[in-house]
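Only one protein chain is missing from this complex, and each of the others stays in its spot.
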Amino acid sequence: MGCGEGWVEDAGHGRAYRFRSPDGHSFELYWETRALEPAAGEQPALKNMASRFHGRGACPRRLDHVNLLAADVSALRDFMTGAFGSRVTEQIRLDNGRLGGCWFTVNNKTYDLACTEDATGSHGRFHHLTYATYQREEILRAADILRENGVHIETGPHRHAIQGTFFLYVWDPAGIRVELANAGARLILRPDGEPVTWTETERRKGQAWGLKTIATFHTHGMPPVET
Amino acid sequence: MGCGEGWVEDAGHGRAYRFRSPDGHSFELYWETRALEPAAGEQPALKNMASRFHGRGACPRRLDHVNLLAADVSALRDFMTGAFGSRVTEQIRLDNGRLGGCWFTVNNKTYDLACTEDATGSHGRFHHLTYATYQREEILRAADILRENGVHIETGPHRHAIQGTFFLYVWDPAGIRVELANAGARLILRPDGEPVTWTETERRKGQAWGLKTIATFHTHGMPPVET
Amino acid sequence: MGCGEGWVEDAGHGRAYRFRSPDGHSFELYWETRALEPAAGEQPALKNMASRFHGRGACPRRLDHVNLLAADVSALRDFMTGAFGSRVTEQIRLDNGRLGGCWFTVNNKTYDLACTEDATGSHGRFHHLTYATYQREEILRAADILRENGVHIETGPHRHAIQGTFFLYVWDPAGIRVELANAGARLILRPDGEPVTWTETERRKGQAWGLKTIATFHTHGMPPVET
Partner (left out) sequence: MGCGEGWVEDAGHGRAYRFRSPDGHSFELYWETRALEPAAGEQPALKNMASRFHGRGACPRRLDHVNLLAADVSALRDFMTGAFGSRVTEQIRLDNGRLGGCWFTVNNKTYDLACTEDATGSHGRFHHLTYATYQREEILRAADILRENGVHIETGPHRHAIQGTFFLYVWDPAGIRVELANAGARLILRPDGEPVTWTETERRKGQAWGLKTIATFHTHGMPPVET
């Protein structure tokens, strides 16, 4: 596909093959992984857990997905479906005909990568990284902890209309957006399902319970750009 | 009432008047209290909170109630209603005519003190101290933390038939029983309500979802006795 | 106090004495109450419940409080403390010296009546009625049900800075504001606590997790007025 950049070495896993998306995002694929070895005293009481449960802070259970910004979401969609065999589960079709956003999966999670249009027209930017919590109650609890620690809460807690995920978005001290999310029991179990396509009119209704999408969502990403 | 023992000085509050229940439990009443002054860096983000929220461990929000064991629950009931003006909200009437348990309140919590019959016939023993959690989800979360730390879980999580409280009972390293409980929105708002009286037959159905009352509940208390 | 209007007869309870607040709100006090008699088949499985639990809709467990609008919140505060012996637990002191809001209680709930300033300058209006839910999870569940039924969600779900209550505000088809709220384990247990006083600057920070107070909150009430 002409997007390859070659093999690289990183910490925590074996050598990785690096390549770029049409919008300029850097990707790496690797197989060999260094599994966590709990430190002394960090062995869990139940052997099917990776390490001891402390329940501190937001205590997310795993990475959930990554959201990219792109100047051309359609090109990113063709790349993800072509290069990874990703399926599109939901997407936004703007009145101007462009894709405003696209949600992808390679398994039965409803999405493992999302891409939304960058209103600044920039290329290859990062929107947010998402951690999954065990229950949505933990997102409400995390909101109290984040507030006590002066973390900037950008929007939420609320429920997304698209994908139905319960969410909270915060900025870390460097301005990097992090989402805490809970999808409940939602999985894609139908192998031949069609993407759900949302219109601008439908999106104007806001999120699941009416919260309007915050303006910074279309412009704030990494690296920062003048807006 | 002839149960007074006189004034005593304790840490954390002004002088207290000490007296004994008919079963021999030691009580103290005091008014002057030393309010918490949050240490530097422990001021909460919201001024209507006593101190900073960390969300560590079970993070209970307040004391909820105390449960006493007594050889004669009826005598304790007369004492609580006579000496404190407590109301009886629920009680157990055994087939032999004795009171098996009694739940008291002086406000609109459904109970702030409970007393159950000591199957060992001992006098003046302590059954458990209870902490209230913000939501019942936190009791399930606490169960994971307690398990990781090797704390003995005596029974629960489950829901009480009497008072409807969601509960978890653990023993501290000294064998002292501690309950984590959540009453949801339950309050006694009717000023002239009658006590709810449970029979032995009704109690044999177990707790709200069928869990049977554990045998140690009728014998394990402080101080320990040979059983 | 010169605010009496005399005895009235209503359905569901014995005769009531009617009187008016200084701002013109109509109050009634009564003692004799007709307790619920569950219909055939509506007896609960547990005798300490008023009726069978169906878990339909938002299924709130009880009334929580009423919020009034007033042109003069200070006069309402003097009335509530003088006529009912209510305690003020929290209040808003505006930069202009007026009380912007006041939260009252006659028991150990942190508030059973609230009053906020009516930005329209109207007298004796109603702001909202609040139902308490068992857990805050039920408010998130209710939000889904309300959305499905086309009910107008005015604001929330979110957590109040004042009183710390988890909330959801909706309008019924007539435009009457109804709140679903959960206070967790929060109770006022200190008999000599002082009111918590909030400044305009503090209020500008919004609710507990940053949501700004919606403009209609200061103007929308019953009966409607031209704004």
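Some notes on this structure:
The letters A, B and C name the chains in turn, as written, and every chain counts its residues from 1.
The rule is simple: a contact is a pair of C-beta atoms (placed from the backbone, for glycine too) under 8 Å apart; a residue touches a chain by one contact, two chains touch by 3 or more.
This structure is a prediction, so every number in the text was calculated from the model and none was measured.
Shown as candidates are B:125, B:159 or B:203; the residue that touches the absent chain is B:159. Summary of contacts with the chain left out: across A:67, A:86 or A:133, the touching residue is A:133. Interface note: of C:9, C:148 or C:192, the residue touching the hidden chain in the full complex is C:148. From the set C:52, C:98, C:152 or C:190, the residue in touch with the chain omitted from the display is C:52, counting the whole complex. Remark: the residues of chain A touching the chain excluded from display are 33, 35, 46-49, 60-62, 64, 90, 107-109, 132-137, 161-164, 182-187, 189-190, 196, 198, 202, 208. Taking the whole complex into account, chain C touches the unshown chain at residues 44-46, 52-57, 135, 137-138, 141, 144-145, 147-148, 150. Even with one chain removed from view, chain B keeps its contact list with that chain: residues 136-137, 140, 143-144, 147, 153, 156-159, 166, 208-210.
In this text, only the chains that are shown with their structure count from here on.
Of all chain pairs, the one joined by the greatest number of contacting C-beta pairs is B-C.
Overlaying chain A on chain C by C-alpha atoms takes a rotation of 180 degrees, rounded in steps of 5.
On a Cα centroid basis, the chain most remote from chain C in this structure is A. Chain centres here are Cα means. That of chain B falls 30 Å from that of chain C. Inter-chain spacing, taken between the CA centroids of chain A and chain C, is 39 Å. Centroids built from CA atoms put chain B at 45 Å from chain A. In chain B, 46, 135, 137 are the positions where the chain touches two or more neighbouring chains simultaneously.
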